[in-house]
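Yeah, one chain of the complex is gone here, protein chain that is, but the others are all in their spots.
Every chain is named by a letter (A and B) in the order it is written, and numbering of its residues begins at 1.
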Amino acid sequence: MERRTIFPGWLLPVALVLPQLALTVVFFLWPAGQAIWSSATRTDPFGIHTRFVGVENFADLFIDPLYIDTIWRSVLFCVCVAALAMGSAMVFAVAADREIRFRGLYRILLIWPYAIAPAMAAVLWILLLHPQIGLIGRWLNRIGVAWDYKLNGFQAMLVVILASAWKEVSYNFIFLLAGLQSIPRSVIEAARMDGARGFFRFRTVVLPLLMPTVFFLLVVNLVYAAFDTFGTIWAMTSGGPGKATETLVVKVYRDGMVNQDIGSSSAQSVVLMLGVIVLTALQFRFLGRRSGGA
Amino acid sequence: MNRRTMLAGAAALAAAPMVVPGARAQAAKTKIVFWHAMTGANNDEINRIARDFNAAQDAVELEPVFKGSYPETLTAAIAAWRAGQAPHVVQVFEVGTGTMLAAGPAVKQVWQLVQETGAKIDPAAYLPAVRGYYSLADGRMASMPLNSSTPVMWYNLDAFEAAGLDPAKPPQTWQEFVTVARALKDKWASKSQDLMASTSSWFTWAQLETYSAIHNVPYATKANGFEGLDTELKLNGPAQVKHIQRLLDMAKEGSFKYGGRDATPDPLFYTAKAAIGFGSSAGRADIVRNAKFRWAAAMLPYDPEIMRSPNNSIIGGASLWTMTAPNRTPAEYKAVASFLQFIGQPVQDALYHQHTGYVPVTLAGYELSRQQGYYDKNPGADIAIKSLTRGTVTENSKGLRLGGLPEIRNIIYEEFEKALQGQQNAQAALDSAVARGNVVLRAFEKMAKG
Partner (left out) sequence: MNGRIDWPAHVVLVLGAVLFLLPIWLVVTGSTLDPDAIARGELSLVPRLGGLGVYASVMTEGSPGAGPVWRMLMVSAGMALTIAFGKIIISVLSAYAVTFFRFPFRMTAFWIIFITLMLPVEVRIIPTYSVMSDLGLINTFPGLTVPLIASATATLLFRQTFLAVPDELMEAARMDGAGPWRFLKDILVPVSAANIAALFVILFVYGWNQYLWPLLVATDPKLDTIVIGIVKMIGTETKTEWNRVMATAVLALLPPIAVVMLMQRWFVKGLTEGDK
């Protein structure tokens, strides 16, 4: 969708967009270029011996069945986190948008988790879910559920999905609520007077108007799940047990910072980057048209 | 703000340079920067060392800086070196020794420092098991040990009594251990869902690396990697397979419970959830503070069927590496040497050992603590040192010199965790770990050779 009415001239807009472009080039494009260059080399951590190896790092990644597993696992993780975070946030936002008492209080209470640093959030969830020390963890074991996410891969995945989605719900909630509140009341009233009830009204009137926000959040949520969940997963399970919770970004950190294998880590980052770019481009193409995107 | 204020402000600003030259006479001190990964009480202890060092002499000012976890500190140091801004001293975890040894011009090894600055640092003054980990094959020291620990077996005396076991007789062999754990499971841990007979922190370090050393079986070829980069893993030998299978069987039976990686299982012992917990000797302070029961420390058990007389355990922890920079002066290296000498003094070594729970790295420091009666007042505090000096040091018990060791440890964790879930037995797990680990070793070798 393009705007039909525009302002003339090009000097002003170029000047306006320059600061962000400059910062982007210096702090994103140049490092990205470095990452791409590193991905084509084999080097020791100190950069003293560097060999150009072309696509060898990438080839090594894709012949490794464990890496392919990690890709699928990451996809599953991202989808689950995004779905859980968006779904819950939508329910809360709709409820908080209504004219009920304590609305302001609810809103504050639901926004809190966003303010917590990811590593701290992980510590909190561990305090709740640890099989021997956590309040809920111990209770589960007591009632007969064999709860131990350090041993059980499925439970570990559950735990990191929950902890990651928990933080993201607040973020979504803030924006969905803002979006809901900018829908003119008159439109809602008109629909109501036409006899459209609750869910039907939501689906046909509210949701379409909310689409720009939903689309924006979908992109952000998937990117969040792909990248920013690192802190939470690392603090809770470090990718274990076995490789049950190792997502692509966990592997990037481990290979980069712990194993000091810059070449492979850069190659993985490039793969991750391309994956998200493709995904987002697809989203823009199919959903963007209906929601004010490019 | 009126004109008068502005003039006053300008005058003050103009006067400022006048004040500084006086201070400049003071700045003859050489400043050196020390990056470390110590948190909590250990962080305070590093600050204390810095304060004491700075107060003890006029020539050098040491600035300690916390840079995150061990991997984060190493990454930061490497990034800084690449930008020409490396710190003078950096604390690197023991598993990073391989990487630092391959760092070429980025570091100055201790023996080089000694040669260049004439500092008095004598390798013979340091505990052999500690020194060996950080030295070259010919005995020259590469890095300076600071915080070293070794695995010990913590056990709960009250739980022992409740299970009808003699608290004065901790299991000395693995065979005894199996029996003891079973008794604890049946008569003590059965009281509640939360309890377990035994667990182990630092699983790879305690149950594989140290186990191999104690039983004089190789962890890898070429003297565990000390003698060459073309080393290959041998940790799937019969001795290790037997032990890992034993632990897997115990886990199935319920007398051993895996508590997670690295130090995660630590709280299980001092919160009285595990009657026996293998852990780092450096965990002593936590236990002293938190345990509300009677406890003691013992050396790791051994398997007499494999080795009749057990050897020493190996260390964990970190050491200090000296880094280079384009504009670093000889005076700065001299300053670093004086700092390294300072922490090696018996008084300092004993102080650090007693404050933190890490072992004394010098023989004199150990002797001083003994004379001070420290071990009489704190029974069990010398188990670690006894463990490090047990038997004879062989080529299998000097420690490990493997590139990519953090990655290898992680691979072992993954394979063991899969085995725990019933997906494979010990032989398969260790075979797989060896195969995957060797890939890491080959990649490191290729990279280090340029």
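In the analysis below, a residue touches a chain if its C-beta (ideal position, glycine included) is under 8 Å from a C-beta of that chain, and two chains touch if they have at least 3 such contacts.
Note that this is a predicted model, so its numbers are computed, not measured.
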Positions on chain A contacted by the hidden chain, ascending
1, 3-7, 9-10, 12-14, 16-17, 19-21, 23-32, 34-35, 88, 91-92, 95-96, 98-102, 104, 106-121, 123-125, 127-128, 130, 132-135, 138, 166, 169-171, 174-175, 177-178, 181-182, 184-186, 212-213, 215-216, 219-220, 223, 227-228, 230-231, 249, 252-253, 256-257, 266, 269, 272-273, 276-277, 280, 291-294
Considering the whole complex rather than only what is displayed, give the residues of chain B touching the chain that is not shown.
33, 35, 39-44, 65-69, 72, 75-76, 79-80, 82-85, 149, 263, 267, 270-272, 280, 282-283, 285-286, 289-290, 292, 356-357
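Convention: only the chains that are shown with their structure count from here on.
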Per the C-alpha centroid definition, the whole-Å distance linking chain A and chain B comes out as 36
Under the stated contact criterion, what part of chain A meets chain B in this complex?
42-49, 51, 132-133, 138, 141-142, 150-153, 238, 240-243, 254-261
Looking at the complex, which residues from chain B come into contact with chain A?
71-72, 74-75, 78, 81-82, 99, 102-106, 193-194, 258-261, 264, 267-268, 271, 273, 404, 406-407, 410, 413-415, 417-418, 420-421, 423, 440, 443, 446-450
